[in-house]
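A single protein chain has been removed from this complex, and every other one stays in its place.
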Amino acid sequence: MRRQLPILIVFVSGVFMVIQYFIPHESFEFIYEYAMDWIIIIGIFAMLLGLWSLTRASVSKVQAKAPGWGFSVMTLVGLATMLFLGFYKGNKSIAEGTFFMDLFWYIYTPIQATMFSLLAFYIASAAYRSFRVRTVLATILLVTALIIMLRLIPLGPISGVNQWLASWILTVPNMAAKRAIWIGVGLGATATALKIIFGIERAYMGKD
Amino acid sequence: MNFLEKLLALDRRIIFLFIAIAVALPLFFTVKLHIEVTPVVRNLHNALEALPPGSKVLVSLDYDPGSMPELQPMAESFFRYCFMRDLKIIIIGLWPNGPIQANSALEVILNEPDIKKKNPKYGIDYVNLGYTAGNEVVIERMGSDIPVTFPKDYSGSKTEDLPLMKGVKNFNNIDFVYNLSAGYPGTVEWVLFGVDPYKIKLGAGNTAVQAPQIYPYLNSGQLVGLLGGMKGGAEFEIATGHPAKAVKFMFSQSVSHALICFFILIGNFAYFATRKKKGA
Amino acid sequence: METIGIWIAALLTLGIFSFLYKDNPFYKFCESLFVGISAGYWFVTTFWQVFMPKLADNLVAGRLYYIIGGVFGVLMLLRLFPKIGWLSRWSLALVVGTTAGLYFTRYLVSNGMIQVQNTIIPLYVKGNLSQTIGNLVIVIGTFSGLIYFFFSKEHKGAFGGLAKLGIWFLMLSFGASFGYTVMSRMSLLIGRMDFLLGTWLGLIR
Partner (left out) sequence: MRYKNLNRLLILTFFFFFLILPLGQILAQEDTLPPAPPTEVRASDTQNDNGHSITITWKLSGDDGAGKKDVVAYEILRSESPAGEFVVRGMVPAGNNTYQDRGAKEKEDKNYFHPYHDFYYKVRAKTLNSYSESGVAGPAQAYGQWFHLGKLPVFVGTLAFTIMVLAFISLARKGKKFYVRPLAGIDAVDDAIGRATEMGRPILYILGLGSAADIATIASFTILNRIAKKTAEHKTKIIVPCNDPIVMSVAQETVKAGYLDAGRPDMYQEENIFYITSMQFAYVAAVNGIMLREKTATNFYLGKFYAESLILAETGSVAGSIQISGTDEIAQIPFFVAATDYTLIGEELYAASAYLGREPLLLGALKAQDLAKAIVMISLASGAVAASFHLDFFLRLFTVQM
């Protein structure tokens, strides 16, 4: 019951989903739509697990007065504020112009955008560190990256040739390599999906 | 440790500092950078030029603040172009944030002196129909009935009461669709669910990361033209004869790209130089 | 509100940037606040935008099939009670099984068949040299790339040569993507700089 039933559920639901792909009839469409909604609903219930884990970890840090526990207080304050503001006026709590949305716009959005923009710095440092002509492979990496980057720099007469070369690289050899990766990923992922459906890959189920 | 070895193991914070300067400093200058308008942008501009004044253009803004730096200038330049050409703008969003982005772009454009002279009116020259959930299904439903899909506009007035929406039933009454997209749902969905079944004319602006996936639709003619990333935005501004934010930002792009290339070159120079020494 | 908001946003922006120099209390403050706010925001928005329409509204409308989803959802929560925690595996099994079946055909079609279909192109296009070369490169590149991903045979001899060609193609593609992405990453930083120098300080316009 503890081990067999989950494996059976995986098998039945997996086989059903594969079969429904080939059956356009509405009866299968209906079950498909329900199943997809159930998955979403399970995910929403699981959110409580997430909040529980986050809260428990922060609270125990504060209780233990672990190093940096003050920052865990900040996390809890942020979380509690958002939860309170998000529910106290019912479904109107998250309309545009509420304090909830103000916090979203003036705290969440700028931090998010800034974290994202760190990539500009990291892409430069990664290029500096790894683009060295040590091996043939590293050299290919370096040269193509340079050609593509140079297309944004006005270089006078060379610009035209470089533009052409850059777009040729992007549309021809780049496309070929991506297709090889795509096809490989396709085979790997389908094989893994099969292993899951047939219960061969089951590490994700844990053990008792 | 000599200079070359130091260079080889350069503290990345020095690179960070240079990048910050390379991006920030050019923002203070207005430089006439030579930006050539590529055919994909030229095609989009030509298609828009062919629209007679009074044509109705549907603009779908499908992005959120995360893609603002790339797509917001495109939204602004497009609105500016439409107002100058007396094209009527109908705004929608397949992303919840789209209509909000549209409003902040409009706020900038409506305050420009040239546009102020034209004095575009809400409801007559432009409308914002807001966001409707449903992703590509929204496009499908618009194909049969736009007022039913968007019963109310962003501020809650009935869509049917807006003068601009008089006689706009479905895609047959729309002359052009312009889509700004940062992912799903976006340009791919507009092609598959708008262009293919309803034969709408579609132009798009995409983030640079997204753009290569859209190229096949250009070659097949399903898409009239495409602005790819900030550079595409700048090209459109040049094509419409009104260089603005994207063109200005391109100077930062060029300088920072050049800086990265320069760093790679000196890194390799140092690498070679130290290796030779070790060999000797 | 807007002025205060912009000041807060600007200070938080600087706080995150300070991480580039080194980890520091200012960054830790921004980070922990960000984690709390984002988890709360995510929970609240998912509740109102997904949970209510998907479960509550459907149940109110009498679509009782949705109870099944709710039951599996509750089972998931039983993880919190060690003795009956194993019941949550049923929900997990439903999620994994359903999506494994879904992804099976999806990957097979869009990653497998459609890519192969797009690569079956004529190696010789009459009167069009550049397309002939292009097609040839695409077919050879895809073919040798797949050789690289072959696990059953060691990369030796002619086979190894093809695998090597394959990895060259891969590296070329990685270099191209890397170089291409620089522009959009710089755009993000330009956006932040524009906010700091323009919206906040008003130094540029």
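Letters A, B and C name the chains as they come in the text, with residue numbers starting at 1 for each one.
What we mean here is this: contacts are C-beta pairs under 8 Å (C-beta built on N, C-alpha and C of every residue); 3 or more make two chains touch, one makes a residue touch a chain.
Being a predicted model, the structure only gives us computed values, none of them experimental.
Put simply, the hidden chain is in touch with A, B, C once you look at the whole complex. For the chain left out of this panel, the touching residue among C:10, C:39, C:183 or C:196 is C:39. When the missing chain is restored to the complex, the residue among C:13, C:58, C:119 or C:187 that touches it is C:119.
Residue A:111 is the one among A:111, A:150 or A:169 that touches the chain not shown. By the touch rule set out above, chain C reaches the unshown chain at residues 16, 19, 23, 27-28, 30-31, 34-35, 37-39, 41-42, 76, 79, 88, 92, 95-96, 98-100, 103-105, 107-109, 112-114, 116-117, 119-124, 135, 139, 142-143, 146-147, 149-155, 170-171, 173-175, 177-178, 181. As for the chain not pictured, it touches chain A at residues 18, 21-27, 29-30, 39, 42-43, 46-50, 53-54, 57, 60, 68, 111-112, 115-116, 118-119, 122-123, 125-127, 129-131, 141, 178, 181-185, 187-196, 198, 200-201, 203-207. Looking at chain B, the residues touching the absent chain are 12, 144, 172, 199, 209.
Rule of thumb we're sticking to: only the chains that are shown with their structure count from here on.
Distance from the centre of chain A peaks at B, each centre being the average of the chain's Cα atoms. Looking at A-B and A-C, the interface holding more C-beta pairs in contact is that of A-C. Between chain B and chain C, the centres computed from C-alpha atoms are 21 Å apart. Centre to centre, using the average C-alpha position, chain A and chain B are separated by 24 Å. Annotation for chain C: residues 20, 180-183, 186, 188-189, 191 touch two or more other chains.
Among the residues of chain A, those touching two or more other chains are numbered 109, 112-113, 116, 120-121, 123, 127, 142, 145-146, 149, 152, 170-171. Every residue of chain B that touches chain C in the complex is listed here, in rising order: 13, 16, 19-20, 23-24, 27-28, 68-70, 133, 207-209, 212, 229-231, 249, 252-253, 256-257, 260. On the side of chain C, the complex with chain B involves touching residues 20-21, 49, 180-184, 186-191, 193-194, 197-198, 203-204.
Within the complex formed with chain A, the residues of chain B that make contact are 10, 12, 15-16, 19-20, 23, 33-34, 36, 65-66, 68, 100, 212, 215, 231, 250, 253-254, 256-261, 263-264, 267-268, 271-272.
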